[in-house]
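Every protein chain except one is present and positioned as in the full complex.
The letters A, B and C name the chains in turn, as written, and every chain counts its residues from 1.
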Amino acid sequence: MLRVSDLEVVYSAAVLGLRGAELSVARGSIVALLGANGAGKTTLLRAITGLLGYHNARITSGQIELNGSVLNDVAPAAIVRRGVGQAMEGRRIFGELSIEDNLKVGGVSVKDRAAKQQTRDYVFDLFPVLGERRRQQAGYLSGGEQQMLAIGRALMSQPDLLLLDEPSLGLAPLIVTQIRDVIADINKTGTTVLLVEQNAAMALSIADHGYVLENGRVGLSGSARQLREDDSMQALYLGGTIAVSENRS
Amino acid sequence: MTKKLWLVSALLLTFALFAAACGSSDDSGDSAGSDTTEPTDGSDTTAPTDGTEPADSGSDATVAPDDGSVEPAGDPEPAPGFDGETIKLGYLTDESGPLAILGVPLTTGSQIYWDYVNEELGGVGGRYQVELATGDTKDDPSSAVQEYQRLKDDSVLFAQILSTPPTQAVLEFLKEDNIVGVPGSLAGTWANEAVLMPNGAAYEYEMINIADWFVNDSGLGGVDTVQCVVSVNDLYGEVGLDGLEYAAGELGFELTEKRTMNRNDTDFAATVSALDQAGCEAVYAITVPREQSTMMAEAATQGFDPIWLGALPSYLSLLAGPNFEKFYVALDNPDFNDTSVPGMVDFLERFETYKPDSGAEPNSFFFSGYYQQIAVHALLEKAVELGDLSREGIANAMTQLGEVETDGLTAENYVYGAPEDRIPTSASRIFVYDPDNPPNLLTELALLDSELNDGYELGG
Amino acid sequence: MTDDLRLLRSAGARIGAALAVAAVVVTPLLISSDFWMSVFIAAGVFALGGLGLNLLTGYTGQASLGQAAFVLIGAYTAAWFGADKGWPMLLWMAAAMLAAGLVGAAIGPFALRFKGNYLVVVSIALVFVTVHVLQNWDSFSGGFNGKSVGGISLSFLVDFGDLSIFGKQFTPEQGLFYLTWIVVGLATLAVANIIRTRPGRALQAIRDRDVAAEVIGIRVARNKVIVFALSGAMAGLAGGLDAARVGFLTPGVAESQLLLSIRYVAVIVVGGVGTVVGAIVGALFLGPLPELVEEFSDKINFTVPLVDQPLLKDSATSEGIMSNAVFSEILFSILLVVFLMFQPRGLVGLWHRMVASLKRRGTPTDDAGPDIEPVATPH
Partner (left out) sequence: MDKFLQLFVSGVALGGIYALIALGFVVIYKATGTFNFAQGGFVLLGTYLTYQLAVEWEVNFYLSTLIAVLAMAGVAMLIERTVLRRMMDQPAFTIILVTVGILLFLQQLVPIIWDEPGLRFANPWLGEVVDIGGVSISHANIWTVVYAGVVFGAFALFFKFTRTGIGMQAAALDQEAAAAQGISVARSFQVSWAIAGAVGVLAGVMLTARGGDALTPAIGFVALRALPAMILGGLDSPGGAVVGGVIIGVAEVLTAGYLEYEWLGANFSSVVPYLVLIFVLLFRPSGLFGTKEVERV
C-alpha cells in the first residue's frame, strides 16, 4: 500500500537526511523500521507525512506512493485525509488541552459524527485510563499515558496506515509490553502499521517485515523472522536489552 | 471552497476598487489643479520670475504695511534661503505624528496663501517667488531639531513651527542662529522672544475674553454661575488656565472644579462625573478637538448638559456634531460667511482657487495657516524693501515692521517690533456652534477685547 | 579556542575596525553641515541604544519594546545632573547610565517570571509608566512642558562643545559627533568583549535554552538581571547624548515613545540581530532614512500609473499620493517587514553572505565559511 522509492531528503539545503531509501509496506501488515540514531528513520516518517517543511528539509529526488498515487507534494492535512495517521516522535500531545480535546483534534479530518464517536469509544476501550481521565489536562499524564494518548489521537483520524515513531521510548518495560499488545490489536482490526523503533526486539516481535536504515538508506531488510536471526542484527540491535536512546535531535 | 474564494475575492475587490476610487476621485478636479505647479502660467502676473530687474521694486502688493516711508534700497543680496530669485521658507510641522490632524491643514493653508502671492502678485516685492520647505517634527523635539538643522541653511526664516515642544526645542537654536520663527501655537510667552514672531490672540487672552463675555455680556450666566474648567496637560492648557484664573479673580467668580486631561485620553466618564457632581453650569474647555468631542459625548451619556466655553484648539468643525449645541468658542477669525470682511472674501476665493483637489472645505485650521502667513509676507516685504533678506536683515525688518493689516482677518492687528515694543492682539470673536452655518458651523456673536487684558502680563 | 576569544579575529575585521575609526575621524572634516552632523549624531545615539538592545534581545533572547523608557530615563537624568546641577560630563554620563541601569536591573526579575509575549507587554508597561512619571514629576522633569538641557557640559580633557584641534575649530555639532561616536566605539568594544568571553557564552546559552542553561550551571537569574542593567545603561547613555544634541526634552505621549522603541528594534533587525556591529549598521541605514527621503524626494518621485498622480506631494497643495513624511514612514515599515521576512540576519548577514560567495568564487580552497553570528531565537 505504501511504497517509497529511491528517496533523497536534504536538510537546510546541505545535510543529507536520506540518500536513496527504499521501502514498501503491504496492506494489513506491521512493518518495523529500525536503525540507529540519525539513521534517518524519523526523516522518512516526516517525508511520508509531509512534515519535512517544519524542519527546513525537502525531498530532492525519489517518490512516495500511497495506494498508487504520489504523496511527494501533498500537504500534511491532505495526507491524513488519505488515511495516514501518525503518533509522532516525542508524543507531541497538546499538554494544555484536555484528553478529550486532544482526541477531538485527532478526529478533525473525520466529518461523520457517529463514526467519530465510535472511534473514540474504541480508543477508550483500548486505553481505559484515557476514558477515566478524559477531562484532565493532558500535560499531567504520565509518559506511558501520554504515549497512549498519542496513539489514540492518531487513531481518531481512522487511518488505514498508522505510523508510530518510537512508541516505546523512555517507557518502563511493562508499559512497553502493553503498548506492543495494543499495536498488535490495532493491526488486527485491519490497520496497517509502520513502526519505527530503536527497540528492535520489541518491534520485531510483532512485525511481519522489517527494514534497517543505515546512513539514510536501507542497509538490511527482510521478514521479521529473518532479521531476528540475522547475525549483524543480533550484534547491533538485539543485544538482549532494550536499547536506551539518549538525546534525539 | 471555490464559492468562498469568490466571496473573498469579491470583497477584496470591493476594497481595492474603493481604494482606487478614492485615489482617483482626486482626478475629477484635475483640470483646475494641474497648472498650479506652473507658476508662470498665471496670465496677468506682471512681474516675471526670471529677472532680478531692479526697476520694479515698488510692487503692487496688497500687504504693504508701512507705506513707503523708507527710501527703497537696492535688491537684497543672496542669503541663506534666498538665491537672488526665490525665497525659501521653512515649516516645522507634524506631518505623520499625533498632531498631523492640525499640522497638515495648517501647512496647506499657508501653501494656499503663498500660491496666491506667487501667482497673483508675482511673489514678494512683485518679483521673488516663495517656496515652502516642510520638515516633519512628529511633534517630537528630537525630530524637530533634526529638521531644523536640515532646513535652516536653506530658509530665510521659519514661517511656522507647530506645537509647543518643538518650538521650545528649536527656540535655543533660533536664538543662536538669529533666525526668525513663527510659532504655530499661540501661547503668550512667545511675545517676549525677539526671534519669535507670534500672531493672533494668545490663548491667555482668548480665555480672558470668553470668561469676560460669558459673565458680563452673554446673558447666559453671571458671576454666580457655577463655572469649572478642563485643561489639557501641556503648555497650552497651562497658559490658558493661567489666563482664566486671572479672569476669574478679576471678575469675581470661582472655578469650582478643575480637571486636567491628557492628549489621547479616550475615557472621560470620571471627568464628566466630577463636573456633574460639582454642579458645573459652565465648563471652560482648554482642550483639543477629538478629546473634546469624546468628552461631550460622555457628558451627553451622563445627562450632563453645561455651557461649554472653548478656545481655538478645542474646536474643529469636522468633528463637531449635534451634541455641540451649547458650545461657545473664542476665535480670531471672522465668520466664514461674513462678506463684510474683505480679507475673508479674499480667503474664500483664494481657497477655492488654490486648495488641493481633494474637495476640502475651509475650516479654522486652514484659515490659521493662511492668515499667519500675512504677517510673514509683510515681514518679507519689509525686508525686501530694506534690501536685506539675510538673517540679520529679517530680524532687523521685524523690529521696524509695525502694525500688520490683516483686512479684518484677525479681530485686531498685531503691532510688531522689538519685544518691548510689540502690541499683541488681544481681541477675540466669540462664536456659537451653528450647524446651519457651514463650512465652519459657527455663528459670530460678539467681538471683544476685554478690559482685563490690559492688566494681564503675558508669560507672567 | 583562544583564537576565538580574540577580539578581532580576522584580518578583515581588523581592516574594518580601522576603516570605521578613520571614517569617524574624517567625517566632520569633510562635512561641516550642522544638519548632517545632527543626523549622524542621532544615528550614533540609535547605534548605542541598539547595541544595548542587541545584547538583550540578540544575545540573551529577551524580547523588549521598552528601550525608549531607558533612553528617556537616561536623557532626563543627564539633563538633571548635567544641565541643572552643572556636573561635569563624565559624572552626568555615569549618572545617566546608573539610573537607567538600575531601572533595568529592577526590570530584570520580571523577565525571570515572564517570557516571550508577556515580557513584551511588561516592557510596554515600562514605557507607559516611565512616560507617566516624567509627565508628572515636575520638579525633576519639568512635567508635560519639558525641560531645557542648555548648558550641559561636554568637556572631558577636551571640550567637545567647543572643540579645536591643531588650530581647526569645530562646530558644537561636530564636537558632539566625535563624542557620540567615541562612546559608540567604546561601547562596541565592550559588547564585543562581553560576548566573546565566558559571560557572553553564558548569555547565548540562556537565549538558546533557559532551563538547559540552568542545568549546566549558568546562573540564569543573575545573568539576566545583569544584561537588563547593561542594556539599560547603554540606552541611558544614548539618551544623555541625545539630550545634549536636542537641547530640550519632553516626555511626549506613551504611544510615540513606543514608536521610538520600535525604531530601536528595527535598527537591530535591519542591521543584524545578534551581531556586534549590527546595531551600528542598522542605525546608519535607518537613522538618516527620513532625511534622505526629504533630500532626494524629487529624484524618487514618479507618476503612479492607474491613478495618474505623482507619488510624492511637491507641496501641501500640489497633487500627489502622499507626503514625504508618510512615504518615509511607509518605507520604514516595509523595510522592517521585508528584512524580517527575507533577511532575518540583517545587513550584516547579507554582507557575510556576499563575502562568502566572493571567497568561494576566488579561492575555492579557502575554508573560511561565512562568519555568521548565531541568529537570535528569542522565545
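Definition applied: contacts are C-beta pairs under 8 Å (C-beta built on N, C-alpha and C of every residue); 3 or more make two chains touch, one makes a residue touch a chain.
Please read these numbers as outputs of a predicted model, since none were measured by experiment.
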Wait, the hidden chain, what does it touch out of the ones we have here? A, B, C
Per the touch definition above, residue among B:118, B:160, B:227 or B:271 touching the missing chain: B:271
If I consider the whole complex, including the chain that's not displayed, which of A:19, A:104, A:134 or A:217 touches that chain? A:104
For chain A, residues touching the missing partner are 49-51, 54, 56, 75-77, 80-81, 85-86, 88, 92-97, 101, 104-106, 108-109, 139, 153-154, 156-157
In the complete complex, the non-displayed chain touches which residues of chain C? 57, 63, 110, 113-114, 116-118, 120-122, 124-125, 128-129, 132-133, 135-137, 209, 211-212, 254-255, 258, 262, 265-266, 269, 321-323, 326, 329-330, 332-334, 336-337, 340-341, 344, 376-379
For chain B, the residues touching the chain missing from this view: 8, 11-12, 14-15, 18-19, 22-23, 96, 98, 100-102, 104-105, 233, 260-262, 264-267, 269-271, 273-274, 277, 289-290, 293-298, 300-303, 316, 318-323, 356, 358, 360, 365
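Keep this in mind: only the chains that are shown with their structure count from here on.
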Once you've mapped the touching chain pairs, tell me: line, ring, star, complete or other? other
Centre to centre, using CA atoms, which chain is the farthest one from chain A? B
Counting in whole Å, what is the centre-to-centre distance of chain A and chain C, each centre being its mean C-alpha position? 49
Rounded Å distance between chain A and chain B, as computed from the means of their C-alpha atoms: 73
Multi-chain contacts only, two chains or more: what residues does chain A have there? none
In chain B, the residues touching two or more other chains are none
Please output the residues of chain C touching chain B within their complex, sorted ascending. 33-35, 37-39, 42, 135, 143-146, 148, 150, 173, 242, 245-250, 252-253, 255-256, 290-291, 294-295, 306-309, 314-319, 321, 323-326, 329
Residues of chain B touching chain C in the complex: 20, 23-24, 26-27, 33-34, 36-37, 95-98, 104, 107-108, 110-112, 115, 131-132, 134-136, 138-142, 145-146, 149-150, 152-153, 164-165, 168-169, 172-173, 233-235, 238, 262-264, 354-357
